[in-house]
Structures are given as C-alpha cells and as structure tokens.
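What you see is the complex with one protein chain gone and the rest in place.
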Amino acid sequence: MSDKTWDTKITDISPNRILLRGYPIDNLMGRASYPEAFFLAITGELPDPSYVRVLDAILVSSVDHGVTPPSATAAMTVASTGSPLNAAIAAGILATSRFHGGAIEGCMNLLLDAVSRMRTGGDIEKTAADIVREYKDAKKRLPGFGHRYHTDDPRTKRLFEIAKQEGVWGQHIDMAVAIQRALVAASGKRLAINVDGAIGAVLCEMGIDPKLANAFFITSRLPGLVAHIYEEITTQKPMRRIVAADARYTGPGERHID
Amino acid sequence: MSDKTWDTKITDISPNRILLRGYPIDNLMGRASYPEAFFLAITGELPDPSYVRVLDAILVSSVDHGVTPPSATAAMTVASTGSPLNAAIAAGILATSRFHGGAIEGCMNLLLDAVSRMRTGGDIEKTAADIVREYKDAKKRLPGFGHRYHTDDPRTKRLFEIAKQEGVWGQHIDMAVAIQRALVAASGKRLAINVDGAIGAVLCEMGIDPKLANAFFITSRLPGLVAHIYEEITTQKPMRRIVAADARYTGPGERHID
Amino acid sequence: MSDKTWDTKITDISPNRILLRGYPIDNLMGRASYPEAFFLAITGELPDPSYVRVLDAILVSSVDHGVTPPSATAAMTVASTGSPLNAAIAAGILATSRFHGGAIEGCMNLLLDAVSRMRTGGDIEKTAADIVREYKDAKKRLPGFGHRYHTDDPRTKRLFEIAKQEGVWGQHIDMAVAIQRALVAASGKRLAINVDGAIGAVLCEMGIDPKLANAFFITSRLPGLVAHIYEEITTQKPMRRIVAADARYTGPGERHID
Partner (left out) sequence: MSDKTWDTKITDISPNRILLRGYPIDNLMGRASYPEAFFLAITGELPDPSYVRVLDAILVSSVDHGVTPPSATAAMTVASTGSPLNAAIAAGILATSRFHGGAIEGCMNLLLDAVSRMRTGGDIEKTAADIVREYKDAKKRLPGFGHRYHTDDPRTKRLFEIAKQEGVWGQHIDMAVAIQRALVAASGKRLAINVDGAIGAVLCEMGIDPKLANAFFITSRLPGLVAHIYEEITTQKPMRRIVAADARYTGPGERHID
C-alpha cells in the first residue's frame, strides 16, 4: 500500500457489490427509507428507531415555501435561460446560505452552547435569560427565533409534537422553549421558534454536528426547487422577468391526508 | 389583478399557513414520507400507495458510489478549498449530467419511444430487436444498459423485485428486459440493465416526465455528496490532491438489516 | 512513462517557472494584455496583432446591462443570502446559457454554415435570403438578430467599426450584414444585428471555435456581475426581495472618454 493512500469510511465498491457504511445498497433498498439512508450516509450508522419518523418530518417540513425565497428565485431565474435542471438546482442551493436556511446551524450552535453552560451550573431559565440579554446587548438576532412572515409557525408546533411522540426530546428542545419564553418576556413581542430553530433543536437531540445542518435544509428544499424549475420551463416563456410579488396561486384548494 | 400576474400551482402561503399542492405542510409532516412529499411537490399529487416503497427504493438505490464518480470528486475538490457545504454540493450536482446520471433520462426516452412503437403494431421482441439493431447501425450506446464496473448490478435486480412486489410493473419494464435480451443476443456479450436503466424503466411506469429524471438521481446522490464533503473537511488537510485510486476503504465490514 | 499518462498542452509548471503555451507568465506580464493572454490560453497562440484591439472591444462590449438580465438577478439573489462572492458569481454564470448570451454561439454556427453554403455555389445575397426563408418556414428565430429592448444596438455599430479599422472583416461579417438586410426585406420590420450577433460574426473572422463562444460572453460580463454583487452586499439588507423593475439609476450622468 503506497504512502499516498488515504482513508474513506463511506462506501466500499467491488464488482456487483456496493456497501454503504457496510450495508449492501440492495439490502437497504426496500428496507431502509430514504431518510434512514441519508442518516446512515452522513453519520455512519442507521438512526435510532425513534428518529425515523422525526427525520421524515424534518425533511418534509421545509420542502417548499413558494416562489419568494431566494433559492426559488435563483433556481427559476437560471432555468429560465435554458440552463439544464442540474444547473438550476445548483443555483438554488448556492442561495441556501447564512440568511436562508442558515439559522438551523446558528440555532444548533446557540443551543449546544446554552446547554453546556446550563450543565456547568445555573438552571435553564437563568441560562436562557442570560443568553437573551447577551444577544440584546450585542444587538444580535437569536438564530431560529422569529419569522418575517409567520408569527406562529405551524411547522414548529408539529415537529415538536412528533419529536415528543417519538421520545426525541431532551435538554436542547427544552432550552429552545426556555429561550423563546425569555425572549418574549424581554421584548414584550410575540417571537416564536421558527421552523429553522425547531429543526436545529431536534437535530441537537440526535447528536448531529452543526456543520451538517445545511444538508438537512438543502435536502428538504430540493423537491421545491425542482417543482419551481419544472413549472418554469413547462409553463413560462424563456427569459421572462420573474417577479415573485406578481405570482398568483392557482393550484388546488386546501385538502388533507389522514 | 394586474396583467403582469403569473400562475403558480405549487405552494400557497399565508400567515401561519403553508399549503403544498393544497396540503398543509404540518398535515403532511408525520403522515407523508419524504419520498411522498417529493412526488407531491414535483407532480402535483401524492403518489399511488403502490409507489411509496418503490420511490423509497429508487432514492436509496443511488445514494452513493464511493469516491470515484465525478460528482464526488467535484464536491470533495471544492470542499477542500474551504468553500462552504452548499457550494461543494452545488459543484457535485453540476457534475450529474449527460454521462453521469443522465442515462436515466436517456433510457426513459428510449423506453417511451419503444413502447409507443410497439403499440402501433409489432410485438415487443421485434421492437426490441429493431431498436438494438438501429443503435448498433448508428454506433450509439443504448442508455441504461451496461456498466463499466458492475456486470450484474445488484441494485437493478432489487429494484425490479420491489417494483414487482408492489405491482408497479408494466410495458416499460417489460420492454427494458426485452431490449436487454436482444442486446445480449446481438452482441454476444453479457450486458445487463444498469441501475440508471432500472430507475428509468420504473419511472416510466409511474408516468414521470423524463425531463424530471435527473431530479431523482440528484436527490438520491445528495446524501453521498454530503458524506464525502463532510469526511473531506473533518479528516483531511485543505488543498490536498485528491486521487480516487489511492483511496482505501476503512469503514465497517459487511453487515445487513432485516 | 506509465500508460495512464495523458497529454495537456496548456501549462508547464516547474519550480519558479510557469510556462503558458510556452511563454513564461512573467514574460507575458506587462507585455501581453489580458485579452491577449486570454486568447493565448484558449487557442494556444497569441492573437494576430490586428485582433488585439478587437478582442478588448469584444470583452468590453458586454461588461454589463443593468439589473434586469437573469445573470445579474441570480448573482444578486445568491449574494443577498450571505453566500460568498465566488458562489454569487457562479450562480450568475449558470444563468449565461442558451437564451442569455447563447446567441453568440448560435450566430457563429449560423454564419459558418452560411459562408460554407455560399462558397459551394450561390452568391451571398441569395444564400442570405434562402436562410431567412428557411428559418421563417421553420418558425425559428435567427440567433443574433433583433433585441427585445435595443432596436439599433450601439455596441454592434461600434464593434463593426473597430473590426473594419483593424482589418478584421471578412465573409462572416459580410454574411451577417446580408442576412440582416434579407431579414428586413422579408419581415418589413427593422431587425438589427444585436451585440451577440456582432460578437459572433467577429469571432468567426478570428477562427474561434463556436464551442468557446460563451467564454467570451462570460468573461465580458464578469465585471458586471461583480459590480452588482458588491453593490448588493454593501448597500442593501440581506434577504430583500429584489425586483429589477423597481431599481432606479442614481449613478453619474453621461460622460465620455476621448
């Protein structure tokens, strides 16, 4: 073995045999769901059974948010020039950054730090209040709290409900709730945990590295990007000026699954 | 309503209410799997129940193929320069094009055309043989058949098995099998249906537009790209020269799930 | 030498010595202009002296076109999310495709074909008229002719003027002019050669491969993309909705250089 070899622990390939983290892909197919395979690929192990439904809920939660987010604008704009699907998706993903999706990672770092501070003395309410005051003094926004459009994000409530049902609830979600309460108390404003904050809190409970946070947002939003790109190329003229504010929703009315 | 308005049928947003193709996202969370939400987003309707396990199998089938595919190389290379996760993913996706993943779309167009020709006279074996001869005369490769590494792709066998179990099997998969037989007969070589061809055949049964084919490959491969990027930035020095042939698999040995 | 070696004719690197197509970079610096180095890099030889001023004019001609082109929109949108400069530039470049900048390549293929037809019999006026009629019958637009905004593109006139001054004028520019005349005659409308068409015609005179056409547009537009990205991040709030139609030009009034 030459000294130039380098190690990879992800996939072992030999003729007619593909092992992902040790599991034959064909063994996973039909037995592991996509979110399970996703978790396996990026962490090295299949998720705890209690995580499976929560992972699905995370990946469904941010699947689309209409035509206004910058990722949708960038993807539709590139598609409109005749660039292929993959290039339009890539442009959309280049727009999922610090201010768009990035609050998941920000909130994870915030909560990991807060829980660590709480563990070394101080109770949860005091730690939360301290943090809110520190951010206020530094004139910084708390990542994962507040939304410019939704005052009470239904996705947050639902994700926390599922996390509770599945037993994926611990000090990090508790801390997120405590910070939200402290924030309301300090500001007098109704500032809810947004979906990015909720995802971040749940990912902390699963032990995910914050450096991987954006991968969850990008995977979740991918179907939305594809939908907007496909709608653009199949229903609109090339090179039109895309003004999100002029869009009119003409799809199906509200419906539900059981 | 100004004459500048344009229609979108994907997502309806109002405060604290996000409807994807009519379904509240929070209604989908915990009830629809990610592959179902993916199908809903891009086609407008939830998949037939028989599709659900097949969709999961498709998205799991191409989740990774080690360090050698160009999408992995491009993603690791960009990550190695200090670019953020989303930029490295974007670079990987820019490499999922005609010769890498593109055979899904090519095979879909081939099978849709072949089935259409069969329906207007001619039986399946004759149509398959005609097509194989036409491609041979034009010195073109049949997209979705043969693999430079796997002679008998285990993912193909497993995907077709699941499709059969779920009743998602029809003339397009039959045609893929017929073409494979005709190809072997004409060439004398063992040329199997590869995983791209198998996915293409199954997507034809689900009525997916070939223009959307690459979205399935990109979504499937996304976890693999993330895994390679994360491994690169957490275990390797920046700006190293990445030579796939020098990689040594040091992860877990073969293991299975039930 | 192993049988795995592959050939590159671009750059030879050894310690403290970098040869681009044979020329030491430090020999080129201060002696060759950027457009000359660009031409050397992509074609293998320094340009004919008569090309130098024309190349500069080409690269200056499309340096920017305000906030409305999709490349500017995509770049600003990505920059607005906190993505770094290079990612925003990449998004802008992903939008320079078939319908945005792509007419250069289209027009080059059109003119190369037209001149080739003319040379094998038929005079220029007849060939031009034939082509206009063929496109009309096929309901296709002639790439490089007409602009949705400029009826008489000042960049075309200036580029042809400089090409004439420098002696870079031949059958391809003649053919572009003949087609424009035939188009006006056939349509009764004033349809001018646009800047993409003019660049395409001049690149044909220089013997550039049409596959390289987009490189000229991308290089030319790069400073404009950078300018819009920099303006966005230094003067606007993150994540704003960018509506090109609401932009107001507040820069310097008209001024000239001698």
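Chains here go by letter, A, B and C, matching the order in which they are written, and residues are numbered from 1 within each.
One rule holds in what follows: a contact is a pair of C-beta atoms (placed from the backbone, for glycine too) under 8 Å apart; a residue touches a chain by one contact, two chains touch by 3 or more.
Computed from a predicted model, the values in this text were never measured in an experiment.
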Full-complex touch with the removed chain, picking from C:L59, C:M108, C:A129 or C:M239, is C:L59
Where B:T73, B:T127, B:T156 or B:N194 are the choices, the one touching the absent chain is B:T73
Among the options B:K9, B:H100 or B:R181, the absent chain makes contact with B:H100
On subunit A, the omitted chain is touched by residues 83-84, 86-87, 90
The missing chain sits against subunit B at residues 68, 70-71, 73-74, 77-78, 80-83, 87-88, 90-91, 94-100, 102, 238-239, 241-245
Missing-chain contacts on subunit C, rising order, are 1-2, 4-13, 15-35, 37-38, 41-42, 44, 46, 53, 56-57, 59-61, 63-68, 84-87, 89-91, 93-94, 96-97, 149-155, 157-159, 161-162, 165, 209, 211-212, 214-215, 218-220, 222-224, 226-228, 230-231, 233-236, 240, 243, 246-258
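Here is the rule we use: only the chains that are shown with their structure count from here on.
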For the copies subunit A and subunit B, the interface residues, called same if over half of the numbers are used by both and different if under half, are same
Subunit B to subunit C, mean C-alpha position gap in Å, rounds to 35
Per the C-alpha centroid definition, the whole-Å distance linking subunit A and subunit C comes out as 40
Between subunit A and subunit B, the Cα-mean centres are separated in Å by 23
Going by residue number, subunit C touches two or more other chains at 83, 87, 90
